[in-house]
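Note that this complex is displayed minus one protein chain, with the remaining chains in position.
And then chain A:
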Amino acid sequence: MGHWIYLIVPICLYLMFFVVPIVWTFWLSLHSWNGISRDMKWVGGGNFMTLFLQPRFHHAVVNNIAWLIFYLLAPSGLGLLLAVILDRGIRFEGFFRIVFFLPFTVPAVAVAAIWRWMYEPTNGLITTVLNTVGLGGWAQNWLGDPNIVTFSLMGSVLWWTTGFAFLVFFAGLRNIPVECIEAAQIEGATPWQIFWRVTFPLLWPSTIIVLGLAAIDAMRVFDIIWATTMGGPAYASEVMATQMYEIAFGRLEMGRASAIAVYLLVIAGVLIMPYITYMSRRVADSEDS
């Protein structure tokens, strides 16, 4: 019994800063409230129904799913590729390790500022380079065209976050016992076979970390979008988190914004939690075997 006393403080903190805000957010989502007035009006499930029928909300959900696919494939895949290339013992390995990881240390707002200039459609770096190499026809209105703005943002996030996946995979590769690779080589396996049959399965714990965090990042993506486009132009790059912020503080509809938060929690729970559970089980299985 005595040991439980030591848990009182963390439990209280957990309840106060985790459970209570969730319950309070759900309570708010059942009301109409501008966040300033002292009166809240009960609307029941009205906020949820309004969002459910609103094309703007559907668009944000679709964008979140696009971000999920992107996060799982692009930074993770590129990070793995860079880690494998560097693991082969090329020259200036230390230099490249720093170069690959450096963007990840830059704050989101600075990344947004950098890429706003990179993507400037007339004199930005990307358009200028394309014009210089004779590919000016490929230049786009990167952040101003509603059809491509999300892909442009993904480009900046790829530059920003690949370093993390690279670092985790690189550390994982360095921890693989050399004997396993050597045994496969003696057995006559090709480098391709060695990667898929030996290296990649042994990288599983690293993969789970990278993909698990990527999935979580996809659901909570906010700062880079808000700082670059504020969800625009005309809602085109909006995700649920930016929509929630805009509705809460741009329109002072705290109830509806809370309903988005509840939806986000549920969707993240439905999409992400089964995946994390499944992956964790796979790690346990691979360790057992």
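We take it that a contact is a pair of C-beta atoms (placed from the backbone, for glycine too) under 8 Å apart; a residue touches a chain by one contact, two chains touch by 3 or more; residues count from 1.
Rule of thumb we're sticking to: contacts and distances are computed from a predicted model.
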item: Options "Putative membrane protein", "Zinc ABC transporter permease", "Extracellular solute-binding protein" or "Ni/Fe-hydrogenase cytochrome b subunit": UniProt name of the undisplayed chain; value: "Extracellular solute-binding protein"
item: Of A:Pro21, A:Gly35 or A:Pro107, the one touching the omitted chain in the full complex; value: A:Gly35
item: Residue in contact with the excluded chain [from A:Asp87, A:Glu120 or A:Asp223]; value: A:Glu120
item: Absent-chain contact - pick from A:Pro103, A:Gly144 or A:Pro205; value: A:Gly144
item: Where the unshown chain meets chain A, residue by residue; value: 34-38, 116, 119-123, 141-146, 229-230, 232-235, 246, 248-253
